[in-house]
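Shown here: the complex without one of its protein chains, the others still in place.
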């Protein structure tokens, strides 16, 4: 059974490819994004309240290490196999080391509609994975140059909309607890999938608009945009196994690893590594990897998690 | 008992006439419209899944024929009785041959709050009725001239926001089925009437702004804007009877026939028949016919359907 | 237990002070405001339907008298203690004599989550309190000069968004009654606190932006911004007691008295008393009084109401 | 070609003035105007449009030099002291000069 | 400094024309364009952008005088009669003239 939110993505993509005049107003796309980010944070925060925070430290460290590692693997592939200029290779590597909140939301919806549980602190890992790859990307592009204005990079990265809303939601959920949140659930829980559907409709339209970029920049990006998430998902699966996560948790962690950022990282790269061509990274992250993950990747990562879990236990 | 959504329309109209500064931001009006269009499509799609699609073919054909016929009747009335220039007569005829989604939604709400059932594939007929009158209008204005860029007309007409969202909703509802849609019902079902209320609030404001246009263009438009929907409703009632529809279905079909487009047709006419004065058609469709249908027409069409149904059976 | 909506306010204020790029699009802030205003009106209207309207007349008169009195007390304090120019003193006095719908909504949420009842016609008093202080403010600034264009002032004041939506909601609720409104409750009732949370998030951001204004205009405004609502709350409590209101009703009336307008009054003053510096009044009303009321004031006014009620009965 | 020379008068000011300005322009014989939403900074501080009272508009009027002068003087007299406002004119060449 | 002189062609018209105008500009050799949403009033009445058909846009094209002339003539011939539209040009000095 295909989840209807995926069908909204397909509708958007088809409408975009047919050059329909359909468009979600920018303010509405922003509204939907804000509600989704807060909802994800709130849900994670409520769960955090149920368990000692300290217990999360090892997971956090391991996941940050993965966020540093993945762009370091992607960079030489892009630079030498893809023959991309240094700045472009660094920027794309940063996109793939970081995460996509939209893809995370689809994975949550996927598991939810199959009633598969997962460790509910996953939003914390989502937040932890957003930033490290950005720093690696900047260093890969510039070296550890003095010229980089780390203070303003830090401001841009840690006070961007995504982090503030996710972290803010986490804290509010943590302080208010499940009872406190009951009164705002109609907006942040009941409407979650409806808003996800609208979000994916617009994502479909945006994805379709990236096709031009892809056509210009050739087949390497297409292959990279599929191979890299598959590889990263393997890394994520391995990490999930060794952290002792449930099948649901492994699926989510693999999805996080496999997803490529298209909000926080592009904005940060545009300011910090301006000579990188944003068309390249967005064509790959949005034009290939996002639809791949949403349509095929998540079921694959789930199957992988089931298999790996059974294999280990068997 | 008067439906509260109608009261929102009255509130908007009164606020507009008093020149209040009240205004729904354009992005919100668009948002509300998008959700309503998708919701109507989704609901129709779910019902389509329950029955063989082929069975709809005769209804579809009959309804398209009505969509071609109505503007052909309206045109000579406007041209010779109303002494309107050819382009204006053709454009107004196209507006009245096509349909208004807002009026349809009010009729659905009207029947819903009276627990009157209707054939749930009505949204399919809604889609089918949007386009034919536009083509008739263009031919009436231009003849079958070679100059008309039918390709770009077709693009404009079939890939406009309205058709894409209605058809897209239909397809998603059809594929996902009732169970699949359960998770997005809080947005597309539970909020339907609330969003309809906001939509009608803004429609009231827009309607009030048409009064100036009416004052300038005289009493003929006022009479036409009431007489034409009454006549069309008779045609729709007759067609509904002969297709064997239920009382609810006849009411809806009569309402569709009686309603005048104010989204798809104005946009298409502005591009395809630019010499037609849009103030005229909007003053009639929005300033007269929309409020008439919403406040008085729908109850009348319902009474007519009850009477016709009883008469036939009796 | 702290209400989560308050935490959204804190999140917004902190994000604003840290100069995060977080921002609610203007259209969404407007959307949320419109829904809240309508929701408050609808709820009040439903209750009005349950009781004879005439019974409200004494309450209305008393409350209007309070709305005229409070700015007359604030004015000399601002003018002579604060040494503010006449126009500024008059304008700030008008802000504090009028009311803040956002503060009212937080008080309603506060009582709601503690299951404390209050007289449900409170939204009527809210409407009644919006306007008188504006007229007093204009007269304080100008005298009863002929130059004042009372007609356009009246238009501005009575046909502003706030009054139209509150009054419109009241009327719709009154006509439609509780059963009629059932179908639009998912939007106007279930989502109320979620929308209030988003509203307070943006209010936090706006409040943080007022800090600059405060820094420039010194400590007098800070003291006034806390002392004035405390004093007004005493007046409101006394009035509530003498009108025989319940503990909940006294709390709301005290909150209304204590709150300072930041929508209707600033807009009216900008046009009618343009020489008043809007930075001053907004710094006080938004930068000090709004957060004070929301974070500390409402619990204080509630405690005061409990004490006063017990004292009187004991 | 000289007879199609006109003035473009540009005013950037508070959104709160919009309705008032429109009435003034009608009275002062402007044949039309174009308004857009903007944000900015000037001597009266930052106006970043995050909410109603902080929003700004740009008003543009195409007209002859005398009308531009009249309007500019009127606005300067009535609003410059109490509102965030700047104003400037530039030379333009219009198509269909009879309209302006 | 004279070789960086160009024309700025400004068109204010109905939003419904946007897609059509973009195609025209591409065909008429404009190297670029900038569009913004506006509202306003002119000989065809008030256009206050409260909904789609009532919305207006401002289209600006930086180009040489000959291109400006061509575009202006094309728009005047094709749209002036049936659409709310005004048009004017002004003299500007561009940075990096080779772009335009």
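All chains are identified by letter, namely A, B, C, D and E, in their written order; residue positions are counted from 1 within each chain.
The rule we apply is simple: a contact is a pair of C-beta atoms (placed from the backbone, for glycine too) under 8 Å apart; a residue touches a chain by one contact, two chains touch by 3 or more.
Predicted model, so just to flag it, every value in this text is computed and none were measured.
Of the chains on view, those touched by the hidden chain across the whole complex are A, D, E.
Across D:12, D:53 or D:95, the residue that sits in touch with the chain not pictured is D:12.
Although one chain is not shown, part of chain A still touches it, namely residues 23, 26, 29, 202, 205-206, 209, 263, 266-267, 270-271, 274-275, 278-279, 282.
In the full complex, chain D makes contact with the omitted chain through residues 10, 12, 36-43, 56, 58, 72, 76, 80, 86-91. Annotation for chain E: contacts to the undisplayed chain at residues 6, 8, 22, 31-37, 62, 90-96, 99.
Keep in mind that, in the parts below, only the chains that are shown with their structure count from here on.
Of all chains, the one whose Cα centroid sits at the greatest distance from that of chain E is C.
Judged by shared residue numbers over all numbers used at their interface, chain A and chain B contact each other through mostly different positions, with under half in common. Ranked by separation of Cα centres from chain D, the top chain is A. Rounded to whole angstrom, the centroid-to-centroid distance between chain B and chain C, based on C-alpha atoms, equals 41 Å. Distance between chain A and chain D, defined via averaged C-alpha coordinates, is recorded as 46 Å.
Shown for chain E are the residues in touch with two or more other chains, of which there are none. In chain A, the residues touching two or more other chains are 21, 25-28, 31, 186, 190-191. Remark: the chains found to touch one another pair up as A-B, A-C, B-C, B-E, C-D, D-E.
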